[in-house]
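To keep things clear, I will list the structure first and then write my remarks on it.
Left out: one protein chain. Kept in place: all the others.
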Amino acid sequence: MIPQGLTAIKEGLPYLLEGALVNIAVVLGAMALGFALGLPLAVGHVYGNRKTRGLIGIYILFFRGIPLLVLLFLFYFGLFSLSGINASAFTVAIVVLGLISAAYQSQILRGAILSLPEGQMKAALSIGMSKKKAIFFVILPQALRLSIPGWSNEYSILLKDSAVAYALGVAELMARAHHVASRTYQHLYLYLTAGFIFLLLTYLGTKGLNVLYKKVGIPGYLR
Amino acid sequence: MLKKRFWIGWLVFVFLMAGLGNSAFAQDKVYINGIDANYPPFSFIDKNGNPDGLDVKAVDWIAEEMGFKVKHQPTEWDAIIPSLKNKKIDMIASGMTVTEERKKEVNFSIPYNETIMVLVTKKDAALTVEKAKTKDVKWGVQRGTTEAKWIEENMLQKGFQFKLQHYDSAPLAVEDVINGRVDCAAVSTTTANEIIDKGIPIKIIGKYGQPDDVVAYAVRKEDTQLLNILDEGLKRLMATPLWKELNEKYGVKK
Partner (left out) sequence: MTMGQTILRVENIHKELGGKAILNGVSLSVRKGEIKVLIGPSGAGKSTFLQSINFLVMPDQGRVWLEEKPINPTDKKALYEYRQQVGMIFQDFNLFDHLTALANVEIGLIRVKGMKKNVARGRAMDELERVGLKNQVLQYPAQLSGGQKQRVSIARALAMDPKVMLLDEPTSALDPELIGEVHSVIRDLAIRGMTMLMVTHQIRFARSLASEIVFMENGRILEKGPPEKMLSDAECSRTREFCSKINEMSGHLC
């Protein structure tokens, strides 16, 4: 069995690696969309009025509370029958993961904002800054730096979640491992290979964010 | 001023991100054929990562003959009919068995093959079909298939007491026969022969009672034009010697 297994891996590897690129694209897209939406959500959650905070709370509850697979099907099939928007499975995967990630990223950032001393805001106001300028120039630059370890966590979760996109027929790594296994009957070897590639991507991504964390670190400030 | 510019920039960024996935604009009309990429020999992915199989090659020939373009899109079998109805795909040419249930949802082309359902076990197993139907024997089957439904309705609900385990694909069910986690798997003779040809140590122990069915292509109810094209194409294909060659090449026995 072992030689056939290795042959199957060797044959299938380029096809699997192409699939890994799909996962990477989904993760990067979702991270970016999640950040773009998560940032205003976090600011609104901390500094908004009661109504804003309430609405953001509902958003977060919704996207953290509903299973990924349900959301994927909801957006892939439900959105089409409701609105006629016929998005590709790839797009739906990015959008759904991005919307979920926005909920999580907003909480990472919110935690970072709340961890800053109250005096930072007061000092900014005391020199005549508006609250918005204070958030933009004083609070966020610090909170974003503090959020990087949280993002590293979010990245590894998103990467693994991206495998669920196979349920919509996105030809990502997991789906492709299955494809090759169906042809070669070397299931164990192919899933092992897929698992190893995921592991490698997790390692590289968290390592990269760690480098970023150190690079934007402030001497004597970030640990 | 600052905040306005900032938030406008932000919105643009968000929309760009959202639009990124949509950048593949529709050009020519290309029919999308949804396939189960884990269903050799009808449809699977070859060594180079391209769709292959009897159905893939047959549809390619028909497309050429009838003058349309086709793209084969791997789709989860579970969701393949919703995908068709939601216009994610335009047709299903992937060893689909014609059933009364499915006829309510989709239209079928003329049949081009038969499904004969059998049980397979490990090559050295002593299990017989009769024994397989007794209490606590474990069966494997692909989720969302005709056979899964038939076994459920005509055997389990009628008092048979064996256990039925569902898998994402027929190969996975057979894999677990080899692993010993299930005693036998319900697969079509085509699938069984394909697997045996690959040297996997299994054998067919016989039919378990499901009536033979025919296999055909499926299209949306309203898509009569496409249905006519496929019917005509199939007729022409089956009249050529190529059809026999293809069937032999992929080990599909008539």
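The first chain written gets the first letter, and so on, giving A and B; residue counts start at 1 in each chain.
Definition applied: a contact is a pair of C-beta atoms (placed from the backbone, for glycine too) under 8 Å apart; a residue touches a chain by one contact, two chains touch by 3 or more.
For clarity, every value in this text was computed on a predicted model and none was experimentally measured.
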Inset, instruction - From the touch rule at the top of the page, work out which displayed chains the omitted chain touches. - result: A
Inset, instruction - Pick out which of A:L55, A:M129 or A:L212 touches the chain that's been left out of the picture. - result: A:M129
Inset, instruction - Against the chain that's been left off, what residues of subunit A make contact? List them. - result: 117, 119-120, 122-130, 133, 137-138, 141-142, 145, 218-221
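Note that only the chains that are shown with their structure count from here on.
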Inset, instruction - State, to the nearest whole Å, the distance from the C-alpha centre of subunit A to the C-alpha centre of subunit B. - result: 32
Legend entry - Sites on subunit B touched by subunit A in the complex: 2-3, 6, 10, 13-14, 17-18, 20-22, 24, 34, 37-40, 44-49, 73-76, 78-79, 82-83, 86-88, 168-169, 171-172, 174-175, 195, 198, 200
Legend entry - Sites on subunit A touched by subunit B in the complex: 11-12, 14-15, 18, 29, 32-33, 36-37, 40, 73, 76-77, 80-81, 86-91, 94-95, 98, 132-133, 136, 166-169, 171, 175-176, 178-185, 187
